[in-house]
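All protein chains but one are shown at their positions in the complex.
Here is subunit A:
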Amino acid sequence: MSLATMDGAISEEQRSPSAQVSIRNVTKVFPGKKGFFNKLTGKASSNFTAIEEISMEIEPNTFVTIIGPSGCGKSTLLNMIAGLMPITGGDILLNGEPITGPGPDRGMVFQNYALMPWMTVAENIRFAVETVDPKISAKRRDRIIKEHIQLVGLTGAEKKHPHELSGGMRQRVGIARALAINPQILLMDEPFGALDALTRGFLQDEIERIWEQQRKTVIMITHSIEEALLLSDRIVMMTRGPAARVDEILEIPFPRPRNRETIEQYPAYSGLKAEMERHLFRETRAVEEARIGGKK
């Protein structure tokens, strides 16, 4: 069985010189409310360690999925890579340079699409393109917009506003907007979490198709085991929070392009799936037991 496992913490010699994203001993602590006044009003709370000492190296042109029980700090990690949230300890390097804030080298796809309701499909993409490159010529800008609307299969819907689109179509716009700025890395935070199963399947196929075309580095958060197996080169399984860590990293060896009908026929598929299910069940059960215990 080609099941490569690694220890969560990467030691010095395991650091890859070719890595595009290096996450090194990253810790995130949300400070609690302290001080006399908060104690007086009963609002005092202790520090919350969301993730602790997480390390991983992400090579260029790989599709990495992060999976873990609810509340394990997956989104926190992604937001720190996006630069939307400060890092408490450790470093996140992008091409060897530490991340200090958000930037157009990383494109983000949001769970709730985050489209501007007052902008049309084309205007949403145009906002992204013009923000990243304010001096872009109108001709080039319009070509980029057109190409990306075409890429996600929304030609004809350019002048529609988000509220006139279905959830799946909205997320297509979200993906087009993230790709239109030509980022090195695509970050996706449960991009299909709010969609029904059928639409989800359609969009997974779209992502697989687009990824074959562009082969950008992708870091995606998901709850779905099948989704992770269909799309990823590597699956990072995180333990439950607080102080979540990387439990195991699975290499997914299936050849591309992949197809949801045939992927299950690979002999390794069921083993990987069972491995992930075991992990998720164990962690989720522990989360629930801790919650019941905490209420007593």
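Definition applied: a residue touches a chain if its C-beta (ideal position, glycine included) is under 8 Å from a C-beta of that chain, and two chains touch if they have at least 3 such contacts; residues count from 1.
The definition used in the following text is that contacts and distances are computed from a predicted model.
Visitor: Mind telling me which option in "Sarcosine oxidase subunit alpha", "Iron-sulfur cluster assembly scaffold protein IscU", "Tryptophan synthase beta chain" or "Nitrate ABC transporter permease" is what UniProt lists for the chain we can't see?
Guide: Choosing among "Sarcosine oxidase subunit alpha", "Iron-sulfur cluster assembly scaffold protein IscU", "Tryptophan synthase beta chain" or "Nitrate ABC transporter permease", the correct UniProt name is "Nitrate ABC transporter permease".
Visitor: Which one touches the absent chain: A:A44, A:V132 or A:V287?
Guide: Only one of A:A44, A:V132 or A:V287 touches the chain omitted from view, namely A:V132.
Visitor: Could you tell which one of A:V21, A:I58 or A:A82 touches the chain left off the display?
Guide: Once the missing chain is taken into account, the touching residue is A:A82.
Visitor: Out of A:P117, A:P267 or A:G293, which is the one that touches the chain we can't see?
Guide: If we include the chain that is not displayed, A:P117 is the one touching it.
Visitor: Take the complete complex as the reference. Which residues in subunit A touch the chain that isn't displayed?
Guide: Interface residues of subunit A facing the absent chain: 82-84, 102-104, 106-108, 110, 112, 114, 116-118, 127-128, 131-132, 161-164, 177, 181.
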